[in-house]
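Removed from the display is one protein chain of the complex; every other protein chain stays in position.
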Amino acid sequence: MSLTGVIGGILTVGGVLFLLLGTLGLLRFPDVYTRLHAQPKADNIGLGMICLGLGVYSGSLSLTLKLLLVWLLMLVATAVGAGLIARAALRRGIRPWGL
Amino acid sequence: MTDLFPLLMILLMLNIVVGLMRVLRGPTAADRMLAAEMFATSAIAIALLLAVLTQREALVDLALVFALLSALAVVTFVNRAWSGRVRSSDGEDRP
Amino acid sequence: MNITLATALVAGLPLTAAAVAFAHPRVGRMAALGTGLLLLPVLAVLVLEALRTGPWRHNLGGWTAPLGIGWQVDALALTLLALTTLVALAAAVYRVAEGRLTRDSRYRRYFWPLWLFLWGGLNALFLSADLFNLYVILEMVSLAAVALIAAAGGPALAAAWRYFLATLLGSTLYLLGVALLYGQYGALDVSLLSGRAEEELVTLAAAVMITLGLLLKGAIFPLHFWLPPAHGRAHAAVSAVLSAVVVTAAFYLLLRLWFGPFAGMLPGLPAQLLGLLGAAAVLWGGVLALLQRHLKMVIAYSTVSQLGFALLVFPLAAADALPDQAHAGMLMLLLAHGLAKGSLFLAAGCLAWQWGSDHLRRIGPPMAGGSLPAWIAIALAAASLVGLPPSGGFVAKWWLLESALAARAWPWAAVIVLGTFITAGYLWRILRDPLRATSVDSAVVPAQGPPLPIPLAMPWAALLLALAAIASGLFATALRSAFAAGGLAG
Amino acid sequence: MGAPGLAFDGILGAALLWTAWQAIHAAGLFRAVVSFMVFGLLMALAWVRLEAPDIALAEAAIGAGITGALLLSALGRLDWEAGRATDECLRGRDRAFWVPTGLLLLAGLGGAAWLLPAPGLGEPVAAELGRSGVENPVTAVLLNFRAWDTLLEIAILLLGVVALWSLGPTPWPSSPELVSPALPMLGRVLFPAFVLVSAYLLWRGSHAPGGAFPAGAVMGAGGVLMLMAGARPWLSGDVHGPWRWALALGMVAMLGVAFAVMTGGHGFFEYPVELAGRLILLLELAAGLSIALLLFALYLGGEPPADWETRRPA
Partner (left out) sequence: MTLYLLLAVALLIIGLHGLFVCAQLMRKILALNVLTTAVFLLLVVLAQAAEVLDPVPHAMVLTGIVVTVSTTAVALGLMVRLLERRGGPVSGRDRDSRNS
């Protein structure tokens, strides 16, 4: 097995683990704000690692660029989406946990 | 490696199934929407894994489309479904 | 004219006109009337060709059957195309004249594109020989019909909603059946399937699904619940086309399929079941029509009842005594019913305009203030619907009855006779109250002032359709031989 | 993929069933709608597993994108939070009769579908692909072998727009409800991406999964996103405006080509073989643009004002 294959595999597995951790946060954290804290961030790192890992694994530059584009788009979407949800929740008068 | 990817796909699919619990429980609409967002990420990851596994570039395009459109649902949600606007009584969109 | 071009124009012209009428609303009226006037000679060319050479087929894009979509032109298709053109043209004339009485600009802007989409969809439907293509067309016709019903506003919205759900479910069931047929035989073409279909489980399941879907779309008892409110509440011109042609279109597909791919399974239970549904529709629809208080509702329930007669063709043709007679009777019935029904709805629309309501007790006497042409139209159309000689309705029922008697199918013969009496009953009821009222201020009609004047083109459109219904009976023998020459494809 | 593939399909199938059930029976309309959106997302994965990437692309853009936006916007007009709307689903009554009937029929159907030999048309399509002008068999079927279907389909999109616009003015507010600096930023960042991806999908359509439909759907969804990110809509309901022609473009172009080829002695929609590739490309361009506009117009849910400026802000 080649070195790139191993590195790619490790990155991909790590990325999937991050996604699982994000879901854990989504399920276990007490309110919407804390969940927003946990899940999108973990997901972004996870997806980034998966994209990078798959790019390394495949060894194709064009594919890697496309994967990076996917990740960037998702980064923007998730970040803005999380912010919007938080803002909307605040406006609806949902109190953060512990306050 | 080709043995590893299907397992990862199964894990991600299970991730979605577990996340469905949040859609079920809520309690607020924001929680449900957040969970739905998470599904897009997992679906993209699955599509990418499959793309590399089966050597199909079309699946990368699919992931691209998912990524582009994932913002649409959230933006619609905060602007339309959960906007808390007083509707209809002010007749704002009657000509 | 080039026959291929003529065939293409039948479907392509209304659709082109629809796009133009949407993009440039001012020409909507002209587009609709122009389409109708252009289609008349085009159809004449097709009819002449059919008389000369018999039925033919056109492969779209030059791709033959399993791969491409085919159009088939035969007597059945041409009869219904002619019916569509006549009714749609008359209703368009009515609507143009009516437009002078209304001020609703949105309705004006979108009425004609919707109308032309409906028209194009119907024309495409009668040409198509491809089951999936027919699914797309059915969706198109439903969508246009729903929007046209909803355009009446108010309670029509609820009626449009129910119609929409029923018709979407119908399409889905139909598509399910088509998927099964495709899985079994790998073909979507009707004539190809006719050659390949066998009597076995999958074909039966597909037939059940398709038939259920089409019964729902054709408002055939007991799936007729959506029709009366939808047809009763829509604008008169819309009701005319819906009742005369759109419902008939679903029935047309039943014919195509049961005398095509499913023909092997027809004799026996399926034919008897369809006949029973028809009989129930004749009686139940007729009785409910008797109970209605509004003119348009009477006519709408009459559609449920009259389509029941057409369903009798299945047991009668399967009985094999005089199948051609049954076929001809059914074709004649579709034609005569469509013309008469269109006329009735248009005339009812005139009366509703003039008296402000279509409640049977509010409509004034025939002689009062210019409502005479509408009343004549109603009387003539009613005569054809009941089946008084020499109208088309009479010929249709006579041929069906002959075929029933020849097959010694007494129950079906009894249904035809009984149904005729019920039809006479409810149509007499329409005429009774106004005829009793000799003047506007008689006891029957509450004081409401004289009838409003309406443009003469409105009742005349109705009158022309009624005359066509009668005339179709006068030319029965010619039509009969034309049906025979045009033949049935597949 | 063997056993892991089967396990994946099993979980996916279970999730699909669960979300479909939730979409219909979950307490609370919002939960139902979110479940349905997840259903659409998972369906896209199912299409991938069934080796239908074209459908997966369309489902991702239309099913999970535009339909979700439509449902959420419609939800905003209902009182889904008012409690009255919840738990109204199960109310059997006389309809209970239909359920066993339907189940019985479908059970028979399931048994029947088991026996299907599925001969399919793969071979004839492959045999004629060389004469179709494109390399992607699905595009060949859509724009050549069964082009009449596709014309009618675009006509139905236009018809849907006409039908919706005839119902009344657009029921959604024109400006975003939520004021946030992130929204215009999102619009600015994503808009070039939308254009790029649509163009890319359109270009790929002739030889690989993609083509006018996914491309148009992505672009249409992009328009909806722009609208909600606060961009001023340019599609007006002006009776004399050019937008109406733009909306009708796809249908007019297809009808035009279908009739135009007849002048060369061909049949309706019968492309000359040497021109087929270019004609299909032309139609894809027109259809893609038109589909994008039509989907956006469908989203508006009603006739847009003749001039968005004069419309009172929400």
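Chains: A, B, C and D, in written order; residue numbering restarts at 1 for each.
The rule is simple: a contact is a pair of C-beta atoms (placed from the backbone, for glycine too) under 8 Å apart; a residue touches a chain by one contact, two chains touch by 3 or more.
Model, not experiment: these values are computed from the prediction.
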Task: Given D:Leu164, D:Ala182 or D:Leu255, the one touching the chain that is not displayed - done: D:Leu164
Task: Chain not shown: contacting residue from C:Leu60, C:Val96, C:Leu134 or C:Ala150 - done: C:Ala150
Task: Absent-chain contact - pick from C:Phe22, C:Phe126, C:Tyr182 or C:Trp412 - done: C:Tyr182
Task: Hidden partner chain, residues of chain D it touches - done: 6, 9-10, 13, 16-17, 20-21, 23-25, 28-33, 36, 39, 43, 46-47, 49-52, 54-55, 58-59, 62-63, 66-67, 70-71, 74-75, 77-83, 85-86, 88-92, 95-96, 98-99, 102-103, 106, 109-110, 113-114, 116, 118-123, 125-126, 137-138, 140-142, 145-146, 149-150, 153, 156-157, 159-160, 163-164, 167-168, 171, 213, 291, 295, 298-299, 301-302
Open item on the list: I need the residue numbers on chain C that touch the omitted chain, in ascending order.
Closed with: 132, 135-136, 139, 142-143, 146-147, 150, 154, 157-158, 160-161, 164-165, 168-169, 172, 175-176, 179-180, 182-183, 186
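FYI, only the chains that are shown with their structure count from here on.
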TODO: Weigh B-D against A-D on C-beta contact pairs and write down the one with more.
DONE: B-D
Task: For chain B paired with chain C, centre-to-centre distance based on mean C-alpha positions, whole Å - done: 46
TODO: Mind checking the centre-to-centre distance between chain C and chain D? Centres are C-alpha means, answer in whole Å.
DONE: 32
TODO: Specify, in ascending order, the residues of chain A that touch 2 or more different other chains.
DONE: 69, 73, 76-77, 80, 84, 87-88, 91
Task: Multi-partner residues of chain C (at least 2 other chains) - done: none
Task: Interfacial residue positions of chain B with respect to chain D in the complex - done: 3, 6-7, 9-10, 13-14, 16-17, 20, 23-24, 26, 29, 32-33, 35-36, 39-40, 43, 46-47, 50, 53, 56-59, 61-62, 64-66, 68-69, 71-73, 75-85, 87, 92-95
Task: Contact set on chain D toward chain B in their complex - done: 1, 4-5, 7-8, 11-12, 14-15, 18-19, 22, 26, 30-31, 33-35, 37-38, 41-42, 44-45, 48, 53, 56-57, 60-61, 64-65, 68-69, 72-73, 75-77, 80, 169-173, 176-178, 183, 186, 190, 193-194, 197, 200-201, 204, 208-210, 214, 218, 221-222, 224-225, 228-229, 305, 312, 314
TODO: Using the touch rule from the top, collect the residues of chain A that touch chain D in their complex.
DONE: 69, 73, 76-77, 79-80, 83-84, 87-88, 91
